[in-house]
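A single protein chain has been omitted from the complex, and every remaining protein chain is retained in its original position.
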Amino acid sequence: MQSSAETAGLLLVLLDLTGIFVFALSGGLVGVRKELDVFGVLVLAAATGLGGGFMRDVLIDAAPPAALADWRYLMVPVAAGLVTFWFHPALGRMEHLVTVFDAAGLGLFCVAGALKALDYGLGPVPAALMGTLTAVGGGVVRDVLAGRVPVVLRSELYATPALVGASVAVLGEQTVLATWTYAIPAAALCTTWRLVAVWRGWHAPRPAGSAST
Amino acid sequence: MQSSAETAGLLLVLLDLTGIFVFALSGGLVGVRKELDVFGVLVLAAATGLGGGFMRDVLIDAAPPAALADWRYLMVPVAAGLVTFWFHPALGRMEHLVTVFDAAGLGLFCVAGALKALDYGLGPVPAALMGTLTAVGGGVVRDVLAGRVPVVLRSELYATPALVGASVAVLGEQTVLATWTYAIPAAALCTTWRLVAVWRGWHAPRPAGSAST
Partner (left out) sequence: MQSSAETAGLLLVLLDLTGIFVFALSGGLVGVRKELDVFGVLVLAAATGLGGGFMRDVLIDAAPPAALADWRYLMVPVAAGLVTFWFHPALGRMEHLVTVFDAAGLGLFCVAGALKALDYGLGPVPAALMGTLTAVGGGVVRDVLAGRVPVVLRSELYATPALVGASVAVLGEQTVLATWTYAIPAAALCTTWRLVAVWRGWHAPRPAGSAST
């Protein structure tokens, strides 16, 4: 029978790996849209999937990052890159799928990032910020490499759901509840909020006098 | 009564926080120009204000960076982002203000970065380079995220004033003088030099045969 600490550790790895996979899918699709060849698609998938976690691990002094210390981690974005390369949909649906995978990764990474930061001894507020940075980082790497405006700067809600999801995970960790009881709802909250915001076209206020609409 | 080491430490924090604030103002204004919404402006302000210091802290092995370990640090770029969002000037004056705040941040960060690197045991030349990188880093992050040519690559003097300011601070640290007696003049020298260079249109030489003017 596993102890609850072991189960929590396993859950964290699972959140992290699933997050890497879905972020890598979003990066691979952007690569396909940009008509990159198979290696370009793989590199963009890997950079997107691993970028946020690398930033987190370097900042919380957990170097070398798990993805470099354990080669099985690296198989995940490679698999995601190959999947997008071979099974990508028609161009019309691609941008939607990028948004969906990106939102899923955002939810998974804000929670996994926050919990890992707590594990490494950061306080609650820094841990919530690390979770947000982990979640946001992969998309920034993808968009900067692909020459797109980073999604976090574009006009829909993006960083806020990640910050809220990470905060819920940090708050949950202060209780006696089992990790999955708050980690999974926190990730779902972030992802759902992000998707609803995109689909309903929610916009945050813009600077007075700058918006032309 | 405070010891001189405590006063020097306080001065370093003050230089750092003021530098974060003015750099964040420059980032926020670029965000307003790009017509980002309030969250985009906040993210760009925070990335600009904290980017250089993150690079420095990761490179001198001072992870996790102060801005993540102490949440009060993070309030500074958030405040700057909100200020630019609500009180930004008319578009015509914005680019001038970006240049001014950027120059102020350059001066403050080249000194704060160099002194912190010395504190962490780096030698004089590496410390001067870390100061320059800290000063230059925030603007690079801002401009890469916003899809602008990084200011450090554009045609006015930029890295040189930072290197000179950092070197003056490093040289001062070898003396018995109180920190503020060389830290503040070093920052002022860098900022003034940068501003005079911009306003008088000073250009460094260009490669032969490449300039069309």
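Here the chain labels run A and B in written order, and each chain numbers its own residues starting at 1.
By definition in this document, contacts are C-beta pairs under 8 Å (C-beta built on N, C-alpha and C of every residue); 3 or more make two chains touch, one makes a residue touch a chain.
All figures in this text were calculated on a predicted structure; none of them were measured in a lab.
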| item | value |
| --- | --- |
| Residue of A:Leu14, A:Val43 or A:Ile184 in touch with the missing chain, whole complex considered | A:Val43 |
| Of B:Leu74, B:Met130 or B:Val168, the residue in touch with the unshown chain | B:Met130 |
| Which of B:Val140, B:Val168 or B:Leu195 contacts the chain that the document leaves out | B:Val140 |
| Hidden partner interface residues of subunit A, rising order | 31-44, 54, 58, 61, 63-65, 68-71, 74, 85, 88, 90-91, 144-147 |
| On subunit B, residues whose C-beta touches the chain left out of the figure | 58-61, 122-123, 125-126, 129-130, 136, 140, 144, 149-150, 152-155, 157-160, 203-207, 209-212 |
